[in-house]
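Worksheet: one structure, shown below.
Every protein chain of the complex appears in place save one, which is left out.
Our next item is chain A:
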Amino acid sequence: MAKLELRNINKIYENGFHAVKDVDLDIEDKEFMILVGPSGCGKTTTLRMIAGLEEISSGDMKIGDHLVNDVAPKDRNIAMVFQNYALYPHMSVYDNMAFGLKLSKIPKTEIHERIDKAAKILDIDQLLTRKPKQLSGGQRQRVALGRAIVRKPEVFLMDEPLSNLDAKLRIQMRAELIRLHNELRTTFVYVTHDQTEAMTMGTRICVMNNGIIQQVSDPKTIYNKPANLFVAGFIGAPQMNFIDAKLVEKEGGIFAVIEGSELRLSDENASKIKSGNYVNKEVILGVRPEDIKIIDADNGLKVKVEVTELLGSDSNVYFTFKGKQYIAKEDSAINLSYGQEIQVAFNNERIHLFDKESEQSILL
């Protein structure tokens, strides 16, 4: 079991591309840490540096109490699982799982014990004599996981392991990986671009963009208190709505003025705005689709319905306001038609405000 410490880690490629910038991250023992972000954000490079498959340009990396900057990957006691669940095509499932152990010169009886145990955990004990061609995509990915488990690593490193699976299987495997983590009680570091995977699987999430860590926290905090505009926009589906607003003080409170309409902010938020000197300043207001409600009263924002998407349990309502499109999440029973004028209101307890220049949250 091991914790990981990444201190001021940088990766600059030969061609000058600065892929990872000053990454500072502590991953606790037995934690399920998710590295999430868009393509090219540096998440895979960070994972590969932990594995030792990429050299660190500067900074320190510790696994447990050991500095591993110059330790070869095979001496780091890690195991990797990739998106391409590649198996030896001509070998049985058993031999696929045994091969790495044979390379490490583990005795036969121990190899057998380890495979037996891993196969039971992964529910593939009936498949041990099959060849990869006789397996489904999900089963093959399980074998790839098995190959990692039998190594008994201190840290599991996974790079988009579910990306090649179809949507249904992905959901199923997500749950299995959570179970696996609970069962193995080992540190998992998991890279994904999929924010749903990040939210559902991680004990903590590290959101990255342009090689920089944007926020590290538990899923709830990331969702409810995004540190900046990027995190707010990246996490959550449908995406958070962003509207330009001006903060003004009147009647003893703080109001966000949106195209002439006023929204009174909570007292807690008002004091943060005052202490941050944001009164009379332009900001970006963020509101999640589920925090916008259609109201009957006259004091809401007048908007026009564009499209309604029925998702079963609820509906996404796309509407326009002053020429821009926004999304609200409503009950599935709602019945709206194209072009219909409605009034919407924001839940003022759950709005987010961001500095226009720095794009940082001003409510944290």
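Just so it is clear, contacts are C-beta pairs under 8 Å (C-beta built on N, C-alpha and C of every residue); 3 or more make two chains touch, one makes a residue touch a chain; residues count from 1.
Operating definition for what follows: contacts and distances are computed from a predicted model.
Of the names listed as "2-oxoacid:ferredoxin oxidoreductase subunit beta", "Transketolase domain protein", "COG3014 family protein" or "PucR C-terminal helix-turn-helix domain-containing protein", the one that matches the UniProt record for the absent chain is "PucR C-terminal helix-turn-helix domain-containing protein". Within the complete assembly, A:N15 is the residue of A:N15, A:S275 or A:N335 that touches the hidden chain. Among A:A79, A:V216 or A:V305, the one in contact with the hidden chain is A:A79. In the full complex, the hidden chain is touched by chain A at residues 13-15, 17, 38-40, 48, 51-54, 72-74, 76, 78-91, 99-100, 103, 144, 147-148, 193.
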